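To keep things clear, I will list the structure first and then write my remarks on it.
The complex appears here without one of its protein chains, the remainder shown in place.
The first chain written gets the first letter, and so on, giving A and B; residue counts start at 1 in each chain.
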Amino acid sequence: MLLLTCPFCGPRDESEFAHGGYARKQRPDNPQMMSDDAWVDYLTVPDNPMGPVREKWWHVRGCGTYFTVERDTRTHDITDEGESHAS
Amino acid sequence: MGYHAHIERLDTSAIIDLKGRKDALVDWKGSDLPAIPERPNTATDANGLELYWIGNDHWLLRAPLDREEDILRTFDPGSAPHDVSAVLVSDTLVFFSITGPDAGQILSIVSPLDIALEAFTQNGVSYSEAFGLKALIIRRTEGYELAVERSYADMAQSYFTRIKG
Partner (left out) sequence: MPASARRLPTGGIIDRSKSIGFRFNGKSYSGFAGDTLASALIANGVSLTARSFKYHRPRGIVGAGHEEPGSLVELVGDEQSANQPITTVRLRDGLDARSVNCWPSPHFDLMGINQLFSRFIPAAFYYKTFMWPNWHLFEPHIRRAAGLASAPDALLHQGLYETRHGHCDILVVGAGPAGLTAALAAARAGARVMLVDDQMQAGGSLSGLAENLDGRHALQWVDDVVAELDALANVVRLRSATAWAYREHNLIMVTERAPDEDHVFQRTWRVRARQVIIATGAIERAMVFADNDRPGIMMASAAQIYVNRYAVAPGQRAVVFTNNNSAYRVAAEMKAAGIEVAAIIDSRTDIDDAARSLAAGIEICQGQVVSRSEGRRRVKAAVIRSAAGGSERRIACDLLVMSGGWNPAVHLFSQSRGSLRYDTGIEAFVPDRAVQACLCAGSASGLFTLSGAIEDGAEKARLALRACGLDSPNAKLPTTVSELPYTIEALWHVEQDNPAAKSFVDIQNDVTLNDVHLAMREGFGAVEHVKRYTTAGMGIDQGKTGNINVIGAIANRAGQDLQDIGTTTFRSPYVPIEFGAIGGQREGPVVLPYRHTPITDWHRQAGAEMYEAGARWRRPGYYPLKGESFQQTVDRESLAVREGVGVYDGAPLGKFEIKGPDAGKFLDLLYTNVFSTLKTGMGRYGLMLTDDGIILDDGVSFKLGDNHFLMSTSTGHADEVNRHMEHVLQIERPQWQVMITTVTTQWANATVCGPKARQLVEKLCTDIDLSAEAFPFMAMREGTVAGIAARICRVSFTGELSFEINVAARHFAKLWDKIMEAGGPMGIVPVGSEANHVLRVEKGFLSLGHEADGTTDAYDLGMGWIMSKKKPDYIGKRSVEIRRAKDRPRRELVGLLIDDPARLVTEGAPVTPEGRRQASEGLVTACVHSVALKRSVALALLEDGRARIGQKAHIRMKDDVVSAEITAPCFYDPDGERLRS
């Protein structure tokens, strides 16, 4: 059970959160301008490292903030507590 | 036997959900609100109104139910500026009070929130997880209050009865 640090609430138990997917590149403004392959790539090909991965967490049973952290997939060590996405 | 704690379902409170930047909120109704809390997940109160800061640009204003008409007039959702959202959500939350010497034990069974005074201060209020659900937890002098979404209230009651013993 991870201990995640919400930018608003501070360190909280994993049971307050939902995994928000890996932190992919920002959704392009113009999907229409992209080739089919590029679009499918953006949607379906994530980074899958054995090591630090950037991912989002949603504080669903908490303040509702989405934030990004860097977590090592081998050890669960949080190597970078990212910033909140909320303005 | 069981724990020495008293768990009671409370009457509905009047609650307005407020969203928007702090300065926009203060511009709109700063003089009618209690002071804006300074630290995240804390509460302030004034004139029978409580103001909870429970998220980024997100507050709950709470009052006894008989003041609902009153606060709806003051914080009229229809007259809020475009950058402030005021929505009546009184019926969405059901509050339980948890009092007695073992109140803290009950909390530690239902939620992973650290409720020690150092971690959850005197005027602490926070959303957290309880029985797998989203719950609002408030520290009171006599113990705690815990609120869940109305539809889950029967389940929460059942759960409390079970763990109290």
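Operating definition for what follows: contacts are C-beta pairs under 8 Å (C-beta built on N, C-alpha and C of every residue); 3 or more make two chains touch, one makes a residue touch a chain.
Being a predicted model, the structure only gives us computed values, none of them experimental.
The chain that is not displayed touches the following shown chains in the complete assembly: A, B. Checked against the full complex, the one of B:H6, B:K19 or B:R67 touching the unshown chain is B:K19.
Take chain A: the residues that touch the chain left off the picture are 1-3, 13, 18, 20, 26-27, 29-32, 34, 36, 39-40, 43-44, 56, 58, 60, 64-66, 75-76, 85-87. Hidden from this view is one chain, which touches chain B at 1-3, 12, 17, 19-20, 78, 80, 82-83, 85, 87-92, 105, 108-109, 111-114, 116, 118-119, 131-133, 149-155, 158-159, 162-163, 165.
Just so it is clear, only the chains that are shown with their structure count from here on.
Rounded to whole angstrom, the centroid-to-centroid distance between chain A and chain B, based on C-alpha atoms, equals 29 Å.
For chain B in complex with chain A, the residues that touch the partner chain are 40-41, 54-58, 112-113, 126-129, 132-135. Residue ranges on chain A touching chain B, taken from their complex, read 8-10, 12-13, 15-16, 60-65, 84, 86-87.
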